[in-house]
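The complex is shown incomplete by one protein chain, all other protein chains being positioned as in the whole.
And then subunit A:
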């Protein structure tokens, strides 16, 4: 009987310390984590995103329309990123006659716009027009003209390298950065645009330039067009007496002495203006001191041919160097050439915001920009790009977070972060559905929300609340208590098991 008592006492020690104590200790020292949709996150496949785009082919006769549609469809069949939904249709007789009658392409464009709805973000019209000097003509609207069936090859090239840009989109969803991605700023809903006029010698020269008004007039109308992509705040400031150290070399040229500066030497100026910060585009106009004018940029010995010396720093902004002329230097007053300066800024801004330069295609004519506003189909292309980029980025962030959670056990996931992750997963899913359906604006909205939520979740400081409370500290507190207690309890297990099995317990002698 006494033995049974002893054994039960021993069993209750085991029960309290091992069966209740250990799990309780384990549970109470656990890192808090909300349940996350790991399966969904791991199932993300960023390379499978595609966008459905509508293309309407309008030709003078049914046969041409069908053939052209077939050619285009065949050309884009291979692309897994753009799925074309092509409709073909014969032009109505009245519209065809009107198109034949008007001489000017711009007017023809208006006629097409009157007859068809060309305001859809994801619909592009390809219209036959016999009186063309080139095979293909593209203006600012979502319409391309082609001459006849022989133009199909040129048209396909123009569509793929100017309008739809499947290569660029692939760059947006893949991991490797292409040239355009290296230059453009990451997608941000709110951007600050800060124009800085750097005037190193205010004592020597007076500068005539109304920065706020000029910025508002030129850049203001440009960024208004992008309002559904970014919400841009325009700011301007003057910096006086700040000099860039160019290490310019004086070179004698036929038109007089010039100062040469290597384009490689320009990298450091951005630090003097302002460091890298998220969500700010910096445009700097540097008024060159008179003792280093005229200054030209050269690239490995050859002069960079440009109207104004200017350079861009990818993802940061652009710098334009303004050369006051000799007369202006001697007069001590400099009137900034506003058109040239702002034109350069706009061209830099286009690249920074993600609009690529269009390469020349023989036999295809691209109407040059006549105002600061971008072409409508460029905006659509940008919308596609930003949508894909943000969905991809959101999914990548979530995937990295999931992977990180697997690797670092100390990361806390609070309810708030959990809800961000849930909403990011949800929005990414919605964005994908809208992309496949071809509703660009909705897809972009969802993609943006997904990206914002994923970024917030990923950068939330509460994740790291316990990062500096490593396991060894946890054990350091408990081991002095548990280790000496656990020894006799664990040793008593042997006897306990033997007793339960009904075997004779080996009695130990104690003094």
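Throughout what follows, a residue touches a chain if its C-beta (ideal position, glycine included) is under 8 Å from a C-beta of that chain, and two chains touch if they have at least 3 such contacts; residues count from 1.
Criterion: contacts and distances are computed from a predicted model.
Asks: Suppose you had to identify the omitted chain by its UniProt name; would it be "GPI transamidase component PIG-T like protein", "Mannose-1-phosphate guanyltransferase", "Protein prenyltransferase alpha subunit repeat-containing protein 1" or "Protein VACUOLELESS1"?
Replies: In UniProt, the chain that is not shown appears as "GPI transamidase component PIG-T like protein".
Asks: Looking at the full complex, which residue from A:122, A:293 or A:344 touches the chain that isn't shown here?
Replies: A:344
Asks: For the chain left off this view, which of A:228, A:260 or A:311 is in contact with it?
Replies: Among A:228, A:260 or A:311, only A:311 touches the chain that is not shown.
Asks: Touch as defined at the start, partner being the missing chain; which of A:187, A:236, A:323 or A:381 qualifies?
Replies: Of all options in A:187, A:236, A:323 or A:381, contact with the hidden chain holds for A:236.
Asks: Could I get the residues of subunit A that touch the absent chain, sorted low to high?
Replies: Touching the chain left out of view, subunit A contributes residues 2-3, 6-7, 9-10, 13, 183, 194, 201-203, 207-215, 217-218, 233-238, 240-242, 263-264, 266-267, 297, 299, 304, 306-314, 335, 338-339, 342-344, 346-348, 350-351, 357, 368-372, 477, 480-481, 483-485, 488-489, 492, 507-510.
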